[in-house]
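Missing here is one protein chain; the remaining ones are kept as they sit in the complex.
A, B and C are the chain letters, set down in written order, and residue numbers restart from 1 in every chain.
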Amino acid sequence: MIHRLLAVLSFVFLCVGTASAEPLKWGGPIGSQTSDGYNALGPVVKQPIEFPHYRHARDMGISCLYCHTGARRGYVSVIPRIDKCIGCHQNIESVRNKPRIKKLFEYWEKKEPIPWKKVNDLPDYVRFNHERHVQRFYFRQNRPIREVCGYCHGDVANMTVDRRVKSLSMGWCISCHQKDHRENDVSMKTSHGPYECWQCHK
Amino acid sequence: MSKSHMLALFTDFDEASNAIRELKASNLEGFNIKDVTLKSPIEHPEIEELLGKRPVYVQFFTLFGAIFGGLGGFTFISSSQATFLLQPKGGKPVIPIPPDMVLTYELFILFGVYITVLGFFIGAKLPMKRHKLYNARVSEDQIGILIKADDTAMPAIKDLMTRHKALEIIGEGSK
Amino acid sequence: MSITNLLNNWSFYRNKRPYRGQYDLNKEYSEYKWAMALDLDICTGCNACTTACYAENNLPVVGKKRFHHGQVMHWIRIERYWDEKMVDFPEQGASFLPMMCQQCEAAPCETVCPVGATSHTNDGLNSQNYHRCIGSRYCSANCPYKVRYFNFWNYPSTAWPAPLPDQLNPDVTVRTKGIMEKCTFCVQRLNEAKSRARTEYRLVRDGEVVPACVQACPTSAITFGNIVDPNSKVAKMWKNQQVDLYKDLQEKDNTVRGYRILEDLRPFPSVMYMERIRDTEA
Partner (left out) sequence: MINTFEERDVAVEKRFIHKEKDIREDIAWAQINKDVLKSLERPRMLFWVIFIASLALFMVGVSCEIYQYQTGMGVANLDNPHVWGLYIGTFIFWIGMSHSGTLLSAILHIMHADWRKPIYRFAEAMTTFSLMTAGLFVMVHLGRVWQFYYVVAYPNERWTWPNFQSPLVWDATAIFTYLTSSMIFLYIGMIPDLAICRDNATGFRKSFYTFLSLGWMGTDRQWANFRVTYLTVACFLIPLAVSVHSIVATDFAVSQQPGWHITSFPPYFVAGALYSGCAAIITLFIVLRYVFRFEEYMTMPILEKTAKLTFAIAMVWTYLNLVEYSSTWYGDDMYAKQALIYRATGDFAPYWWMMNFLGSVVPFTLAFKRIRNNIPAMLVISILLNVGMWLERWMIVSPTFANGIYPWTWDHDQWPSLVQWGIVAGSFGWFNMLFMLFCKIFPSVSMYEVKEMVYHRSLVRKGTEDATQINPELAVEGGIAS
């Protein structure tokens, strides 16, 4: 009996294994799997100041590109310098005495940069080109900026301190690159992302 | 009707085959030639023939495994070459036939062998627990005939075995 | 399902490179094919290109002993030959041949890499993916020009003592031990130029971007550009020298000097050399 069961099981295993083999299945879930799972939150990063993203991006409705200026013209999206923070906050007296703002001004008076920590960190040999993605999806397709950034960064506008949301593994990148996206909001022409090694790896 | 087992050990292989031949011809009630199991230190195709048709299905496993390995192998290789990350390689097509054939051939053999062996384990019912009437001497130099029959037929069989110079007859009860 | 993909695109997957018209402005994904033309008559063998390459691409300096043993890491090297028969060695000068990765269209190194660390890009470059490389060194064994260099030692920890790491180019990986590397035509510059051009809805202009060696060459012996664009300097030079990218045996007049090295092995290199002419009677 057990042998017949073994035979059936191994046959089933072979068939299921073949059917679920990755090359036979485009866009399957395998590439998106990481140790912490799909769409699970990454590790908690302790920042020097718990920057309230929700306050700026959601409540105030500030565009992501206002602070992360590099995203539309370079590889790196840039964490804003302290003078950018001060430029606004020196005119906002109402929150001046809040503990986080006090901390901010402490750094400003000490003339020290804030030692922010990187949250969405890629390996050093990978270069994510923010410019291309922002140009394509924000400037050409006219999608809302929070949606464009949110592909990879998640709903930052509802977070306080940013946490990594997507796995950011190579397979995850590719799972999006293989899809056809419209080239701009006028034409219906679509194309997929590039897939050469040298597009991202340096 | 309760059934019991009996193991007869022989040193003379000719006597053993004669015993089986006679058993087969005897038409005892409560006994079927299918219930005879031969245990021997070496293989005896000639005695196995006497026991009647006991087909081996290993070759069907081999066939399945080889076909699966060959077709599945080629599909696997060529479709993984043609996945989204397809990278053109030095002047060759994305799916080059000769290299894929080499790998297909290897996978054909790999699965052929694996599934043949799987078939062997299934066909020979391995791994199994040894029968309680197993005797270590059948792995040395004696041939053993294990018979399952009705209790009523047992004395006659035992008598037949003794006539054929069985060295020892071990019954279920006598152990 | 990929089987449908296989069946639908079978003829595409069976296409061999290079095929004529592969690089064509009218077709998708073929706006660029980077190529070089190298005039040996102008080259003075000054090694500026090598030096520039060391600076641009984070090449480790290995020292005299390892250089002598052949563990040197120069992506572009100046080869010296004393091959002119008319004059004896002291009188004649050396002829120089700068040799870098030829970015072959049918690169022999690509097919043999077990992990696919090296493959072809759409711009006709022969890409080398350092962190995919496992160091089987098969590509070097199969490269007819021997322009692939293997990191035999752990250079990141030895080649750049304390303040030197600050001068490394952040756009280029510092390669660890046990991997293969080679000339990239300074792909970090090309990618940036392409991205900039794309943002501005245009193609890269001729001369807008050059690799470090071309930039450093004091005599402008090397010309670099996009051969797809018929008006680019390099395309004109290829055309004038009657060298065709898709041919393994060129039919040309005696008056032209252009040739590609080891063309008979059919790697279809992307670098055209122009023969040196020497007035031996003078």
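Quick note on the criterion: a contact is a pair of C-beta atoms (placed from the backbone, for glycine too) under 8 Å apart; a residue touches a chain by one contact, two chains touch by 3 or more.
All figures in this text were calculated on a predicted structure; none of them were measured in a lab.
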Which displayed chains the unshown chain touches: A, B, C
Of C:N57, C:S95, C:N151 or C:Q241, the one touching the omitted chain in the full complex: C:N151
Residues from chain C at the interface with the omitted partner, ascending: 66, 69-72, 77, 79, 97, 99, 108, 111-116, 119, 132-138, 140-142, 144-146, 148-154, 176-180, 262, 265
Footprint left on chain B by the chain that the document does not show: 13, 37-45, 47-48, 51, 54, 56, 58-59, 62, 76-77, 80-81, 83-85, 87, 89, 92, 96, 99-100, 102-103, 105-107, 109-110, 112-114, 116-117, 119-121, 123-131, 134, 136, 138-141, 146
Contacts of chain A with the absent chain, listed as residue ranges: 21-23, 30-31, 33-34, 167, 169-172, 174-175
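Following the convention adopted for this analysis, only the chains that are shown with their structure count from here on.
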From chain A, the most remote chain by mean C-alpha position: B
Rounded Å distance between chain B and chain C, as computed from the means of their C-alpha atoms: 63
Intercentroid distance (Cα basis), chain C paired with chain A, Å: 35
Junction residues of chain B, two or more chains touched: 75, 79, 82-83, 86-87
Residues of chain A engaged with two or more neighbouring chains: 23-24, 26, 196-197
Contact footprint of chain C on chain B as seen in their complex: 75, 78-79, 81-83, 86-95
List of chain C residues in touch with chain B within their complex: 2-3, 5-6, 9-10, 12-18, 104-111, 116, 119-120, 126, 266-268
In the complex with chain B, residue positions of chain A that touch it: 3-4, 6-7, 10, 14, 18, 21-24, 26, 174, 177-178, 192, 195-197
